[in-house]
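Read through the structure below, which is laid out as structure tokens, and then see the notes.
The complex appears here minus one protein chain, its other protein chains still in place.
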Amino acid sequence: MSERILPGLQLEKVDDRIMTLNVGPQHPGSGHMRIILKVDGDYIVHCDPDPGYVHRGEEKMAEYRNYITNIPHLERPVIHDSCNILYPYCLGVEELLGLEVPERAKYLRVIAAELNRCVYTQYWLGIYGIFLGHSTMFMWPVGDRELFIDLLEKMTGARVTHSYFVPGGIRNDVPPNFEDVCLRHVNYFEKRIKEYADVFYDNPILISRTKDTGILSREDAIKLGTTGSVLRASGVDFDIRKKEPYDVYEEMDFDTNVLKEGDSYARSKIPWLDMFQSCRIIRDALQKMPKSGSVRVKLKPNPRGGDTEVYRRVESGRGTLGMHIVSKGKPQPYRLKMSVGSFRNLIAMPHLLTGEKLGNLPPVYWSLNYWPVEADR
Amino acid sequence: MGTASGIIRALNSGIKHIATKRFTLRYPEQKLKFAGDGYQYDPTSGVGIAGYKGRHILYHDKCTGCNLCSIACEDIAEAIAMPKVDEQWKHNKKAIMPQIDYGKCVFCGLCVDACPFYALYMTNDYELSSFTKEGLIYTPAQLQVKPQVQQDAEIQIDERGAKHG
Amino acid sequence: MSSTNNTEIEKIEDTSLVSDTEKSLSDSISKKFPNVQITYVNPNRIRVNVKREEIIDVASFIRDELHFDHAESVSGVDYPEDNQVEVVYHLGSYTDPSLSKQILALATRTPREDIPHPGNDNTKLPSLYDVFPSVSFHERECFEMLGVYFEGNPDNRRLLLPEDWADIPPLRKDFAIKGR
Partner (left out) sequence: MSVIAPKFRLGYLLKGIIDNALWILVIATLIAIPAIQIILIYIDLPVIDGILWDPFRTLDAITHPERALPLVKAFMQTDLFKVVAFPGFGFAALIAAAVIFVERKMLAKLQLRVGPFYCGKVEGILQLMADGLKLISKEIIIPAKADKPIFWAAPVLFAATAAAFVALIPVAPGWVVADIDLGLLAVFAVIGFFPIITILSAWSANSKFPFIGGIRALYQMVSFEIPLILSVLGIVLLTGTLDLVDIIESQANFPWIIFMPIGAIVFFICILAELERIPFDLPEAESEIVAGWLTEFSGMMYGLVQLGSYLKLYAFAALFVVLFLGGWNGPLIVPTFPAEIINEGIVLMPDALVIKDIPGLPLFSQEMINGTVWFLLKTVGVIFFILLPRGVFPRVRIDLLLHIGWYKLIILAFVNIFIALGLVYGGIIGPGGIL
């Protein structure tokens, strides 16, 4: 350690041939992050992602709030997927406090989580479409997302930040005749997302644009620890819902989608295919759900965990979402660490973008299923 | 020839959708209908009742000024203060009631869960914008008012697509 | 981890839920490395505590012999009363289907200094970058959030915090939030 590495700003030598491009943070194609690119002509020779523009210190904040008041804060990193991000927290706290969730609540949790996954994926897909200059593919998913937002709003009372899951169940039961509305919306939604194939997924221009770009081999995908759709597009069959089923996912009838190619096209197709499976799960859960019963275990005012730690994980819209909760016998967690899919897929970004053309930046970047706010926490 | 047929399929799908129903909710003229009268909570069973989490409604005849909603909000948004009110209630000797700052509130509804006396619920009213920051602070007297809402648009699905109507 | 010894004994005795996989994994680790302390063996979760000198050997053994191939998270926990910072690597496996449920928590500790000077003080650990390349950004985050310098990580720059951050690492327990 003779040479001290300074954190922060560093001045760099400028080459005549190489141009440095700051893609972000004020750039229509960057999201809340900066990608420092060095381009030689049209080729990217160096890529350095610089997240952190929306870092909120969620992990630090969680150490100061008790197990219930953490709920509205912890869903903030991904408000479009707020049920799924609360899921590992609730599972972990239930394990800490030794709570048993009522059966009906488990099914409703699964329904809410799958609706939320579709809502997130539609939003992601919309941005993917507009990144590729396809404005219809922005408007259609964002419009059709409204169907499920409407359902979630009937269910939870809020359109995006639901605060629906609590340790020990869910906040409230669904309104009467929810099942019929849900089934109708899910069927129409499935019909709509099938139509995306014509203009987007089977579109020869899109295929020629994204096929064979940013190829992530199976070995690299495992080595870099990617997760979710990125991993499954590289030919690794890994889905927490199948591998380590939580709540009632064991009883659900669905398949995981695995593609071998590992390119941007496969990575962008996996979430779309997953939405069909989500529709299957919702229909299945609606059928198998007990028609009545309690949905929440009553908690003491300030529940305290033991002197232990848990690590629970679920499959979110962006891959495995794990929460490591260390408890020290206080009402607050001693340490809460979120291991999020966005952050883990970000590790693959320099690997994928180096050597690509500049025109491949948007499809490769957004097909990583990266949500800047979640990665920053 | 796969390229040509793909291009023709895409163009055909585009032309077909020109004749599909428009899905847009025309907001100020139409307002979306919600389930129920707003989020409520039953402290005896410990389970909420589904409804929209909008502006709160405070029943002065039930509020005891126990501070529980304010304590619940302390770690979340710090939106609830407990000022003195100019009223005489047998069950509220201190005469303090919640006053909510909607510039801070995140509409999580955990204050409703905290109220053990059926005094604080939420309503379907979400049009709270104001020209000043002070206008966003709702006093107990303002929270007492039952909102007048006209929300009747619902998503209707038929063969030719979905629309709000 | 001084206080967890009681719970550890409890949990190991409660063997009804723990399957053979976890037991064989923990046995093979403790057979190979007698100094390693197996803290608990829960259903699907194993935690091992290692000394920082040994961590690369243990991690290589876990990768090569036990087929754990990636790190899911690297979480640092600050223990001011022990005057130590703990770093927990949560390791998982994609290649071995029988291990896909398992998470192996590999924990190690490093001394902590009251006046931290990230990168230049005693709070250092050998990096697992050569064993698991997937830890790269996680270790960068751990460095800025807890001030643990990872020797051997090629990239120890700042990741999430602003460039002009001049305070102590924010996830240390003595970094207090205003008003709390």
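For reference, chains read A, B and C in written order, and residue numbers begin at 1 within each chain.
The criterion applied here is as follows: a residue touches a chain if its C-beta (ideal position, glycine included) is under 8 Å from a C-beta of that chain, and two chains touch if they have at least 3 such contacts.
Fair warning: this is a prediction, and the values are worked out from it, not measured in the lab.
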Displayed chains contacted by the hidden chain, counting the whole assembly: A, B
Options B:H17, B:K62 or B:K104, residue touching the unrepresented chain: B:H17
Residue, one of A:R184, A:R209 or A:H351, that touches the chain absent here: A:R209
Footprint left on subunit B by the chain that the document does not show: 7, 10-11, 13-15, 17-18, 20-24, 26, 28, 131, 161
On subunit A, residues whose C-beta touches the chain left out of the figure: 19, 21, 27-29, 42, 129-137, 139-140, 143, 199-200, 203, 205-206, 208-209, 357-362
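In the analysis below, only the chains that are shown with their structure count from here on.
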Graph class of chain-chain contacts, one of line, ring, star, complete, other: line
Centre-to-centre distance between subunit B and subunit A (centres being mean Cα positions), rounded to whole Å: 26
Where subunit C touches two or more other chains at once, by residue number: none
Where subunit A touches two or more other chains at once, by residue number: 64
Subunit C contact footprint on subunit A (complex, rising order): 1, 4-5, 7-10, 50-52, 55, 57, 59-61, 64, 222-225, 227, 231, 236, 238, 243-244, 306-311, 313, 320, 322, 324, 326, 334-335, 337, 339, 343-344, 346-347, 376-377
Subunit A-facing residues of subunit B, complex: 2-3, 6-7, 9-10, 12-14, 23-25, 32, 34-36, 38-39, 41, 45-53, 72, 74-77, 106-110, 113, 122, 155, 157, 162
Touching residues (chain side subunit A, partner subunit B) in the complex: 64-66, 68-69, 71-73, 136, 143-144, 146-147, 150, 153-158, 161, 163, 171-175, 178, 184-185, 188, 195, 198-199, 202-205, 207, 294-299
